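Note that one protein chain is taken out, while the other chains of the complex remain in position.
Chains here go by letter, A and B, matching the order in which they are written, and residues are numbered from 1 within each.
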Amino acid sequence: MSHKAHIPIGPYHPLQEEPEFYKLVVEGEKVVDVDVRIGWNHRGIEKLSEAKTFDQSIFLVERICGICSSSHPITCVQAIEDLGGIKVPDRALYIRSIVQELERLHSHMLWAGLAGHFLGYNTVFMWGWKYREPICDIMETVTGNRQNYAMLKVGGVRRDIEKEHITYILSRLDEFIRHLDMLRGAILDDPVLHARLKGVGILTKERAIDYAALGPTARASGYDIDVRRDHPYAAYDRIKWKVITQEAGDVFAKVVVRIMEMYESVSIIRQCLDKLPNGPIDSNPKDIPPGEGIGQAEAPRGECFHYVKSDGTNSPVRHKVRAPTYMNFPTFRETVIGQSVSDATIILAAIDPCYCCTERMLIVDDKDKEILNVQELIRLSQEKTMKLKEKMGYK
Amino acid sequence: MKIDDVLQSMQDKFGSKIIKVERKNEKRAYVDIYPKDVVLLTKYIFKELGFRFAIATAVDDFDAIEVLYHFADDPSGFIVSLRAIIREKEDPRIETITGVTKSAWWIEREMHELFGIHFDGNTDLRPLLLPDDWPTGVYPLRKNFIVPKRDSRKS
Partner (left out) sequence: MGFKEKILSKSIYAFHLSSGSCNNCDIEFLDALTPRYDLERFGIVMVGSVKHADVLICTGSTNRLCVPRIKKLYEMMPKPGFVVAWGACGSSRGVFKDSYNTGAPLDEIIPVDIYIPGCPPKPEAIIAGLKKLTEKITAPKKE
């Protein structure tokens, strides 16, 4: 007996009743097929960028995704700098690294909260989001806004980090690390989570390479790639840090990679603040010559890739934007087939889909049989955790 | 492996199939090829050299359509982009590379619906991003598709 179940992503925007976008075909308890149809967040940014000047398109790409709000501007700016051979002063490179790592911290903490919610650990959700507030406060102090930072420009950064901010940043990072230690203990040492997440949704290294998976999704499968080390940009080649990888490729490995990356990020920020050189923050380029350029950056979800082509005028002729989730998404099909339907939400959450970067899917109405909407699927996931807890003797 | 060695090996192996090589800097190179050789060269770069497929880009050049395939060599830190120029703008066709790598699955669908490029051999060219009621034959990212500027207070 098979019935069609339809899965949306994002528990916080259920728009109901529509034709399929994301279809899971389920037989009994197991998922046998997955189909994807996206387009709900397609805002035509590449076309819009052709009508804007280079400076304006940086503000445009910032709004591709709220969570990777500095990754797309860094990539865009680097593509234009690659095009024109524009140099960036050292102080600006360090500031770029600091902003990018702060963004990684807040993104991974946000993800930890959401994953906790999917599994039924609502306290993890509340704590995760509460303890990312120090990072948002640092961002507001340094850049002026909690989310869309507007820090990047071609040839440097827009705002400097003042001396008095550095003590503030370091004290709030200490606060963050204490909470991170607590969350790490709660998440990584929990036997129920081990039972729930280990062996679930495995992506093998060969598949990760074939699908060109990126970011923590790839690194959790032993595919050792990281743009910060491989194609160094900003100040990453001037400080010591390590790339976190795991071998298992399951959801638990992805959790471990993200949590350990947060520790590395804090270490990178501390080193950058310590080594911050004096000097200008902007090289003030005047013209963008004709040509083409490519920029890459390691967003919290993987490599962001921008290609910019110019004909010497003030606007790009072509601006291609590729977000990391675009490459990671097809791996969902690979990892969910054969798994239980109650694991579908957590397997999807494990690739950390940035809905806005790529897309968002909605619930479907199936006239045949049961409709499982988002609430149902999350409830199934949370129930599975409860049953495991009871079986293992926890209440 | 250095970028110059890679470019040299491609020229040695494929000879006249390489139209032009532009080494922009030590991290970027653009190699012009014929559309009919795209599968051969992507197979070499992806399978034999072990590069990662970053993404493909289509560009409307007014009298032709370019398709660029960007491949990244992570151990060495550079990107080689293969450029195939399709002159038949009314019906641009090129062979699919989904047989070489599954990661090109979505981008070919996207290029098909936004530029009108047909990927021969790809059986799944359903629309990916545009609404179902989008008129056929209208390709938004082509240069002849002009979006009128709107007043933010009117629709």
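Following the convention adopted for this analysis, a residue touches a chain if its C-beta (ideal position, glycine included) is under 8 Å from a C-beta of that chain, and two chains touch if they have at least 3 such contacts.
Since the model is a prediction, treat every value here as computed from it, not as a measurement.
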Residue of A:Val34, A:Cys65, A:Val255 or A:Val321 in touch with the missing chain, whole complex considered: A:Cys65
Options A:Val26, A:Leu110 or A:Ile244, residue touching the unrepresented chain: A:Leu110
Touch with the omitted chain, as defined above, among A:Gln147, A:Thr204, A:Ser267 or A:Ser315: A:Gln147
Interface residues of chain B (partner: the chain not displayed): 129-131, 140, 145, 147, 149-150, 152-153, 155
Missing-chain contacts mapped onto chain A: 10-18, 39-45, 47-48, 51, 59-60, 63-67, 69, 110, 125-126, 129-130, 133, 146-148, 354-356, 360, 374-375
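Everything below uses one rule, namely that only the chains that are shown with their structure count from here on.
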Interface residues, chain B side, partner chain A - complex: 24-25, 27-28, 30, 52-55, 57, 59-60, 68, 70, 72, 74-75, 77-79, 81, 101-103, 105-107, 126-132, 140-141, 145, 147, 149
Interface residues, chain A side, partner chain B - complex: 19, 37-39, 42, 44, 46-47, 51, 82, 85, 209-212, 225, 230-232, 291-294, 296, 303, 305, 307, 309, 317-318, 320, 322, 326-327, 329-330, 359
